[in-house]
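A single protein chain has been omitted; all remaining protein chains appear in their positions.
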Amino acid sequence: MSCRFLNCGFMTSPGRTAAAPDTEVVGENMYQLIKDLYPICRSITGNGVRATLKRIAQQIPITVHEVPSGTRVFDWVVPSEWNIDDAYVITPTGEKIAEFKKHNLHVLNYSIPVHKKVLLGELKQHLYTLPEHPDWIPYRTSYYKENWGFCLSDTQLQSLPDGEYEVFIDSRLEPGHLSYGELFIPGESETEVLFSCHICHPSLCNDNLSGIALTTHLAEYLAKRKLRYSYRFLFIPGTIGSITWLALNEQRAKKIGHGLVVTCVGDGGPFSYKKSRRGTAEIDRAVLHILRHTREGFREIEFYPYGYDERQYCSPGFNLAVGSLSRSSHGQFPEYHTSADNLDLVQPQYLKESFATYLDVIDVLENNRTYINQNPKCEPQLGKRGLYSSIGAPAGSGVREMALLWVLNLSDGEHDLLSIAERSGEPFHEIDKAAEALRQSKLLEEAG
Amino acid sequence: MSCRFLNCGFMTSPGRTAAAPDTEVVGENMYQLIKDLYPICRSITGNGVRATLKRIAQQIPITVHEVPSGTRVFDWVVPSEWNIDDAYVITPTGEKIAEFKKHNLHVLNYSIPVHKKVLLGELKQHLYTLPEHPDWIPYRTSYYKENWGFCLSDTQLQSLPDGEYEVFIDSRLEPGHLSYGELFIPGESETEVLFSCHICHPSLCNDNLSGIALTTHLAEYLAKRKLRYSYRFLFIPGTIGSITWLALNEQRAKKIGHGLVVTCVGDGGPFSYKKSRRGTAEIDRAVLHILRHTREGFREIEFYPYGYDERQYCSPGFNLAVGSLSRSSHGQFPEYHTSADNLDLVQPQYLKESFATYLDVIDVLENNRTYINQNPKCEPQLGKRGLYSSIGAPAGSGVREMALLWVLNLSDGEHDLLSIAERSGEPFHEIDKAAEALRQSKLLEEAG
Partner (left out) sequence: MSCRFLNCGFMTSPGRTAAAPDTEVVGENMYQLIKDLYPICRSITGNGVRATLKRIAQQIPITVHEVPSGTRVFDWVVPSEWNIDDAYVITPTGEKIAEFKKHNLHVLNYSIPVHKKVLLGELKQHLYTLPEHPDWIPYRTSYYKENWGFCLSDTQLQSLPDGEYEVFIDSRLEPGHLSYGELFIPGESETEVLFSCHICHPSLCNDNLSGIALTTHLAEYLAKRKLRYSYRFLFIPGTIGSITWLALNEQRAKKIGHGLVVTCVGDGGPFSYKKSRRGTAEIDRAVLHILRHTREGFREIEFYPYGYDERQYCSPGFNLAVGSLSRSSHGQFPEYHTSADNLDLVQPQYLKESFATYLDVIDVLENNRTYINQNPKCEPQLGKRGLYSSIGAPAGSGVREMALLWVLNLSDGEHDLLSIAERSGEPFHEIDKAAEALRQSKLLEEAG
């Protein structure tokens, strides 16, 4: 199993901008970004989101959009903005527990302000734990129903004595804005490739600081390249963020030809691909081709209308070709939405592999074209063009003969290079290399 | 595995006629009908058929049709009517064997009258036994070639001494009529659902008194319901009966949108479904969906041009969407066409399960509609409509959230509820319930 990362065709081919990134460095840099963002308390709105976008903006020139609370976005309304400074519980014995300042998961995300004394019985109705993982703090939210609450370890819950508790949440839920970041990198074509990550989770690393880190580094890398497609990067709160963007950019969304929701790319699980609603879109075929050739044990997941923002991009009124490429997938790892989704769960090595896989997919999209064999009647004589070996010696061109023959045989205008790769069993980059050699020999021309 | 019988959507939904039958009672009633009909000697014509139809008419208001012998029906001619009063063989020792009055299978069905003395050698050319089941009497017919004969146990055959035998068959094969029963229950739509059972077999319980009993009770049950489709029930002799009905109702047959041949529904074997010739008709999808979700170990059988009356309904000139839903299938149980297909082989419990499965299928047909999501751009906010849980609590609506999301995502005019059920893996009734909730929330409208 090897990744094609270091010699992506569209980066190293003659006439194209060169130099693939040093993957080790990229893996470390992604991890560093996660470390920087980890302490911030994010939500679907508020200053935590702004701080996050500010840190990203140090690396790539995103535009930050502020959408006022109350804005109607399709069936939804942009909610009030939530901010929080402190929160804790004081036990009957005077102990301070569930301190927001020690871990921001301790507070039910979007809690309204509260400061009062309650008996244990009432308090328990506002406490959330994970009995199956008694030492972990769960992550819970209440965006669209006003509530307050605390999350803590089940071990701590079990130890709480009867008596009166002081609960304190110093939060504000007031009209404000929904903030999101956006970066557009123009390419030769107006057709866009979308990378969308959610930025609403507080101290949770795999879901989804890893997605933020990968998207940021992908944008940074692609910004320096000559590109066929245009690329759009969205850093948005989950659900309400994608709904907001789609509502404000309904026409623009039609230009999205391919897309991926970037999430859970930092853990050590095998790769997973959740297909777009279409199921056989080019992005689906491209990702699955790369995974088949480079990632043993990957999982292919049919679209279902749950999970991350692909739910919105794939709603029937848009039906965009947007899938989701991750390591462990939505809800399928024990640390999901708990304090165990921390800086130990994600690792530079895994981030690096994910980054490389995303680049491989982009390489397919950038180079997948449909050619017409200019000598369709019988095979052309490859030998006289230096493209065919004699007496068993390898051809000097470095191109696989079988790849040449497949490209010639199937370049009838009905097969793009990716479908030739799929039918032949050859990896895309070998098919692409063969096509390039044949194009240079005037044996191929791109289809009208 | 559970059957949906007791809460079929189309029976219990608001505004629809309520009250599913008490299945225990239905099972017992079906069995009682079988017991009543068991002694009668039926054939493709004759008074046994009339007596059978008369008993059915005590329960449901069927019309009895009498088609004269000699009537041309496509390539066939309605045969002479056969009636029989008595038949037996007297052995050289004076013993009376193969007595028709003890078991009507003893006589070759459609035997011409005979009364003469024959030596054992000649007699044997008219005797039929089952050496592989030496104690069972086989069931044999000779409708279209004049002949006489007796069926008996192989044990008895082996014990017959040489000598002269008296054979006596008091039958009449004369111009008369072919009799069949028909019931039409009109629904909102002119499109019909056909249930067809054959009534030509004498004392044989699974094949096909069970089919008669199930069809009768289905008709009785549906007659009291408000129905989307119209329903037609045919009680006909096999082959010549369906050919006759199709020949006399060629235009009417075009209104049959879905249909099932009802047979072998009383034994304890796993369910079997033989698909229509079309193979992917709605009836095929509906039955297989129900079996997948409620009947472990069921068998899916591709159409073949043999078996029961689906042969005629699926002839290329009609090609109706008619399959056959049974327990053990045609010829696939040892008791098939023998005296062992008796009142012990069929049981109220099995009849009840079959009845419930037929109701489940009807439920799918009645409720399978195609809707259009009225909020197709992004998901609607289900929470504000009380259709979505918060903080992990189950939604108060009793509707599965995944079912809601699937219906919304696929209600693009190209998927009926059944196909949404199939793609989602949810049972049809959950999808139907979700669709109803969404319809009431104005989020769905039926497709034009």
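Labels for the chains are A and B, by order of writing; each one numbers its residues from 1.
Criterion: a residue touches a chain if its C-beta (ideal position, glycine included) is under 8 Å from a C-beta of that chain, and two chains touch if they have at least 3 such contacts.
Just so it is clear, the model here is predicted, and its values are computed rather than measured.
Student: Which listed residue, A:Thr155, A:Gln381 or A:Gln440, touches the chain dropped from view?
Tutor: Candidates A:Thr155, A:Gln381 or A:Gln440; residue touching the omitted chain: A:Gln381.
Student: Among B:Asn47, B:Ser242, B:Ser324 or B:Ser354, exactly one should touch the missing chain; which is it?
Tutor: Final answer for the missing-chain contact: B:Ser242.
Student: Just to verify: which one of A:Ile199, A:Val262, A:Leu408 or A:Ala435 makes contact with the chain not shown?
Tutor: Counting the whole complex, the residue in contact with the absent chain is A:Leu408.
Student: Tell me which stretches of chain A touch the chain missing from the display.
Tutor: Touch set of chain A with respect to the missing chain: 373, 375-381, 383-384, 390-392, 402, 405-406, 408-412, 424.
Student: Tell me, which residues in chain B touch the chain that this view leaves out?
Tutor: Touching the missing chain: residues 73-76, 108, 128, 140-142, 144-145, 147, 239, 242-243, 246-247, 250, 277, 304-306, 311-312, 314-319.
Everything that follows uses one rule, which is that only the chains that are shown with their structure count from here on.
Student: Could you tell me the distance, in whole angstrom, between the mean C-alpha positions of chain A and chain B?
Tutor: Measuring from centre to centre gives 54 Å for this pair.
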